[in-house]
Every structure is written in C-alpha cells, then in structure tokens.
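Just one protein chain is left out here, and the rest sit where they should.
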Amino acid sequence: MTQLDEGSGPAEVGVAGYNFAYLDEQTKRMIRRTILKAVAIPGYQVAFGSREMPLAYGWGTGGMQITAAIVGADDTLKVIDQGADDTTNAVSIRRFFNRTAGVAMTERTVDASVIQTRHRIPETPLRDDQILVYQVPMPEPLRYLEPRETETQKMHALSEYGVMHVKLYEDIARHGRITTSYDYPVLVNGRYVMAPSPIPKFDNPKMDRMPALQLFGAGREKRIYAVPPYTPVKSLDFEDHPFSIDRQPHSCGLCGSNESFLDEIVTDDAGGRLYVCSDTDYCRERREAGDVMNRSAAE
Amino acid sequence: MYVAVKGGEQAIDASLEQLARERRGDASVPELSVAQIKQQMRLAVDRVMCEGSLYDPDLAALAIKQARGDLFEAVFLLRAYRTTLPRFGVTLPLDTAAMTTRRRISATYKDIPGGQILGPSFDYSHRLLDFALMDEGAPGLAPERADETRGESAPLPRVTDILGQEGLIEGDGDLDGQAPGDLTREPLRFPASRDLRLQNLARGDEGFLLAMAYSTQRGYGRNHPFAGEIRMGDIAIVIEPEELGFAVEIGDVTVTECQMITQFKGSADKPPQFTRGYGLTFGYCERKAMAMALCDRALRAKELGEDITAPAQDEEFVLAHSDSVEASGFVQHLKLPHYIDFQSELLSVRDMRAKAMARANAKEAADDAA
Partner (left out) sequence: MSQIALKAGFDDSVHDSQRVFRALLDAMSRPGRIVTPSPPPELPAALHPATAAVCLALLDFETPLWLAGPDIAETRAWLAFHAGCPFVATPEQAAFALVTDVAALPALGDFALGSDEMPERSTTLLLQVGRLVAGQGQRLSGPGIDGTAWLDVDGVTASFWTERAAACALFPRGLDVIFTAGPALAALPRTTQVED
C-alpha cells in the first residue's frame, strides 16, 4: 500500500471538492522539491511528474503548476500573455487562480509578488522580492537540432554544445546574422545552455543578473528549470558577431516610449501601422505619469 | 486614437455561454441522460475510460455529455479530474485467466480448451445502416433466455500458457522484483522499461496506436504477428491493505486483453521461440488492445536484438507522441496569440530583406560601373 494523501480538504475559497490552488498537497510537495533542485542547478531541466491540469497542454500548464505550488494567501499575482494582462489566456489563467486560490490579483508589475508570463518579461525592472514564472512550450534548446532526449541529455551532461554554435554560425554565413529572433538560447552561469522560452530576444538581456528569481515550467514536456537571482545569463554569440537586439525604428503611439518592445497594429489595409507597447502595464503607468506631468505643467 | 482591445473576460463568458447552448442543442429534443450515454454509447465510454486512465463509467459518460461527444475532450476532462484524486493503494495484479469471459477468440488454434466465444462483436455484422434504429418506438429485443449466460465464469487457460507448456514461447515479462513504475507520478525517461511503455500505450490515443500498428504490418518493422488470443470480460479488483493482511475485492472492471504471438529467429543467447506483444485496456476496446500489442512488440526490437529501422520501433518517437491530451493541447495551442514572436520574426525578415536588397543594389552599381 502506498501512503494515503492527507485529506487537506477543500479550501475555504475556491472550487468545491478541490484543494487550495487546485493541486493536491502531495503534488505540490513534489513540485516544490523539483523547484529547489532547479534553483540549485541553474539552467538544468529537472524532470517532474507533471500533472494534467484543467487547461490544455501548451496553454501554460507548466507555469500554472509552478504558480499553484508556490502561491499562498500572502501573495499578489499578476498574469500576462504577450506582455498584456487582458489577453484571453492571461484572463483565463487569472480566473483559474482566482477561483481555486482566491489570491489577490494585480495588473501592476510593481505590486505583484508572483508574475506568471507567456512570451514576455515585463519592461519594469523586477525586484529581489518578486518571482517570475515563465510558461515554456519546448524546454530543450537543442531539440530542433537533435530530436532524441537520450542524446540531448548526454550533450548537456558533457557540455557538448557544438551543434548549437554550428547552427548559429551557419545562419551568419548564410544570412549575415543569426536568424533566431525569439526563444534565443542562453548560457546560464557559464554551464547550461537553456531555452528562455519564446520571449523576443529583445528581452534576453533582462534575464542577466535579474534580482528576481526566475522559474520555468513546461507541463507537457514535464520539466522545471530555474535561474536564481543575480545569475549570469549570456545570450549565445560569437566574438565577431556579438549578440544584439533588434531595435524597432518606432516609438509607442500611446506613451511615446522608445525603450519598450512594441506591438505592430495594422490600422487599415493601405499599409497603415501603429506601434504600441506590448507591456500594457508599463504603457499605462507611463501615460498616467505623463498625465500628472501635463497637469502640473498646466498649473 | 487607438484603444487596445479590452474585455477578454466578457468574451470568455460569452463564449462559454454559447458553448453551453450548443451543447444542449434544440431544446425541443429531450436532453440526453448520463445513464443513456453509459448504456447506449458504451464503447465511447470505454474508450474515454481507457485513455483517461480512470475506470468510472458514470464520470466518463458525464465527460462525453459535457464534451458534446468530442472524445478527445472527454478524455481530457477525465484526466484533469483524475489528477486531483488521492491514491489509496495499489491493487494486486489482475489474473485475466480468472475473468468472467464474454468474448474469447484465438486465431492460432481451431479449437482451444474452453472454446472460442464470439460474444458481442461487430466482426460478422454486415455494415448496413439499420434504418429500424431511426424509429425510437421500434419493438425491443426479445428478452434474454433463462439459460443464456453473460459470459463464462469458469477460468479459461490462456493460449500463451498452452504454448508455454511446450517452451515454444518466451515467458511473460517480469519486473525483477521492482515495483511497476507509474508515469502519472514520475515523468517518462528514456530508455523506458516495458512496464512504463505498456502504461504509456494503454493511455495512448487509439488512432495513433492503430496507425503505428498498421505500419508494422505494411513492412515498417514487420514482426509476423498472430492473434494468439483476444479476450474480454469482467474481472475482480483486489487490494490487500497492509493493516488488514488479507485480500479484499473492491469491485469489477471490464477489460480487453490481446496476446499477439510473433516470430523470433533466436539470438546468440536465446533459442528460436515465439515472442509476445501485449495489449490490455479498460473496457471493451478490442481494436486498441490489438494495436497496443503490436506496438508493444515493435518497441521490444532493441531488447530482442532486432534492427531499429521503423517509426513503430522507435520508443522515443512512439511514446512521446502517443498521448492525445498532450498532442491535442500542443497542436491547438497554436491558436493562442503569438504576435510577440511574430513581431520578432517580422523585424528579422525585414532586416534580412534590407541587407539582401543592399547587396543586390551594390552589385548592380558595381556591374554598371564595370
């Protein structure tokens, strides 16, 4: 007989018949132990007994399992997808935690203690007391070069990352630049090549020595990995072709920022374009601050 | 001025409401009951229980109703429910020889001890639409005869055991004293042991396994299979709680078992003998059990020293792609917004085009100058 799971009982808040934050306590402990190992071995993908979640695989189940395992009654949660709080999947995940855990929610980056994200890192620099949880579709940065798990596992064990450099160098030879524009591979603490998840490479420099803990969850692929605070994260490059980000030759049409990553909005079928911040909170904060400035100027 | 689209919340609410309406359909048609699905859509219920890896006909029927008959979605609902259930214990291994057998056929012997039992099968039905079923008021079936039994309750020997007495077939797999793994608690690692491969296949999508099995028959990893025995029936589930110290029956499940017998020419350390491919499913899922058995045998290629040349023999390929919940989720996640990545690609392509144009222009200028 295996041990009985303790009857932790349904949470006071939440969905009848389900535990606080949906997962049962045994599953949370398993995920928590995995997270601790991931933190201890930065950039290494720790396999874990990923559970089926009530949202489909590919829709953030890895990030949700991490969030469910770490979040508590004292937390304030922010959920973004493509940088925005109001995209449908972000709304859906927020609703899930609202129903099952009843934790406080915010759209303001500065007010959040845990931020779950898909495809972006917020523009506002994160602090030491925040945790950033990434949703990861394909955790293995070498997968498209080597489909076999048994092989990529060896490559990581031996730090054999030659194939990755060859791939990037072939890009340069053929196109004059590295063509990878998102999910751009990084080297963590000088040891493990890691997939940063499909964030634009624009965001890569933010990962380097970030004061916040970064946790990565891949539910379908059953992997969790981490970058501890202040850990060196270097985007792969070559001496004669250093890593660079693509600056968009525009500024935000709403807040005027020329620092942020911009969404390209097609405004008509005659080539009209508007560029706006993908980070909706950052954009709003800037506009609110701008309003204040305008008002003080008028007074 | 441009205003970003808001209102994800309302859009989701509206979508869910439409979904509920569509599920119900025309309100003038009586609502389908879970009991009706459980009784009359039993093969759908069985498939959902098998791939959902939870034996609960009522919840499986509920899932089918809620999923509007989309069996992938129903499997997903059942899995997501299953994941939250506490685990109370582990049953003793099922002894399929002791089942109450409702169907049992062997393709390898004309007659076998205990006999062939055709049972409820589509096999010899002519696939002609039965228009009588259009009419719900059609006269019912004749009542069961008093002497009609629902299955053979006496234990029936397995065909593979008969071959085993002569030493013509390899033994059943054994675990060398290890407890069987459970890939719902520990992630699958490669190379995977046979117990985990079988668990993966048992949860796998029937369509995927069918295609894989079919490919072995068409030459992609051929292994000359014979359907040694297929049986379906009801079997008691027994647990032996440590604190009790004796076994207790806690219920019955219907299972389908398939033992494929395949040729093996022998190797340096093994004489020529028949080998096995094994399939077992919850419920009456005969096609799935047969496909599973063929896939199991194909995946044993490495163990039996055969060349791995075909997709069905490649364990990473088969096991990593067999799960419908994983596959369906990841394929469909392409519906989610990807505009950040697309924007990054746009920047990259625009930059590459500009560079290519500049090179072409420079070359043209150089050619003109020459």
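Letters A and B mark the chains in the order given here, with residues in each chain numbered from 1 onward.
Everything below uses one rule, namely that a contact is a pair of C-beta atoms (placed from the backbone, for glycine too) under 8 Å apart; a residue touches a chain by one contact, two chains touch by 3 or more.
What you see is a predicted model; the values in this text were computed from it and never measured.
K.L.:
List the neighbours, among the chains on screen, of the chain that has been left out.
P.N.:
Result: the unshown chain touches A.
K.L.:
With the missing chain put back, one of A:20, A:184 or A:216 would touch it. Which one?
P.N.:
From the options A:20, A:184 or A:216, the contact with the absent chain belongs to A:20.
K.L.:
For a quick check of understanding: of A:70, A:164 or A:236, which residue touches the chain that isn't displayed?
P.N.:
Result: among the candidates, A:70 touches the missing chain.
K.L.:
Tell me which stretches of chain A touch the chain missing from the display.
P.N.:
These residues of chain A touch the chain that is not shown: 2-4, 6, 8, 11, 19-20, 25-26, 28-30, 32-42, 44, 46-47, 69-74, 128, 153-154, 156-158, 189, 191-192, 209, 211, 213, 227-231.
We take it that only the chains that are shown with their structure count from here on.
K.L.:
As a quick test, compute the distance in whole Å between the mean CA positions of chain A and chain B.
P.N.:
Inter-chain centre distance comes to 33 Å.
K.L.:
Enumerate the contact residues on chain B facing chain A in the complex.
P.N.:
For chain B paired with chain A, touching residues are 2, 4-9, 11-12, 76, 79-80, 82-84, 86-90, 184-191, 239-243, 316, 320, 325-326, 328-333, 336-341, 343-348, 351-352, 355.
K.L.:
Can you list the chain A residues touching chain B in their complex?
P.N.:
1-2, 4-5, 7, 18-19, 22-24, 26-27, 30, 47-54, 56-59, 61, 81-84, 86-92, 95, 118-120, 137, 147-150, 175-177, 179, 181-183, 198-202, 220, 222-223, 246, 248, 253-254, 261-265, 267, 274, 276, 278, 280
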